[in-house]
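I have a structure I would like to understand better, so I am pasting it below and will then ask my questions one at a time.
Complex shown without one protein chain; remaining protein chains in place.
Moving on, here comes chain A:
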Amino acid sequence: MGKTTTSASIGTGLAQRGHKTVIIDFDVGLRNLDLIMGCERRVVYDFVNVINGEANLKQTLIKDKRVDNLYILPASQTRDKDALTQEGVEKVLDELSEDFDFIVCDSPAGIERGAQMALYFADMAVVVTNPEVSSVRDSDRILGILQSKSRKAEKGEVVEEKLLLTRYNPERVEEGEMLSVEDVKEILAIELLGVIPESEAVLKASNQGSPVILDSDSNSGQAYADAVGRLFGEEIEHRFLDVEKKGFFKRLMGA
């Protein structure tokens, strides 16, 4: 939960920093990145068309209208789950890597082919988790697949793994009703990239088809911007982890 939102925001953040970035939707059959990025009406060809040689990348990539250096490669809506072949995906990624600094692969849920293909060629994996039992358990399974079935693992190398915790609610954590960042970190034992607070801004952003990182007034947008900064090795303290103490005046104003 939050994978597409996260791909959209991290990809946008990378491009904002001047790096040529493409975000690929691997969710064959359930295309949604286009909707989150607000380019759903500009889709002509898709990932599977490129793999099958029915269109080239230039015809298929959608250039973002807000941020320079940002492109989207939409998923196909075919029902054929085997449309993503490993050779086909590799060929497209190789071609993209000649031209782009970063390729963000938006993985579908589950551990089916789409998810396997999204992670197979990865150098780094951002595992998006909610502070909820089923989500944390699934993330551990995905980590297991990264450590055994990815190309790097097959070569005896290691995929860099980062944890991104979304829909975090400090109030509920304080009340003991939600797993804390520390709990999730302890269970999954990977480096923390960021914590995105649960916020109305995320829904608002997806309603409008604009990645939430562009809403720089919102907590979520700022938390994503921090996460992108950490990807570049910047030391940024994690924010929005504690309950905001409302002062008397703020409470009076209802803010």
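Just so we're on the same page, a contact is a pair of C-beta atoms (placed from the backbone, for glycine too) under 8 Å apart; a residue touches a chain by one contact, two chains touch by 3 or more; residues count from 1.
In the analysis below, contacts and distances are computed from a predicted model.
The listed choices are "ABC transporter permease", "Protein translocase subunit SecD", "Oligopeptide transport system ATP-binding protein" or "Cell division topological specificity factor"; the UniProt protein name belonging to the chain that is not shown reads "Cell division topological specificity factor".
Of the candidate positions A:Asn49, A:Thr166 or A:Ser180, contact with the hidden chain is made by A:Ser180.
Although one chain is not shown, part of chain A still touches it, namely residues 133, 136-137, 140-141, 144, 148, 173, 175-180, 183, 186-188.
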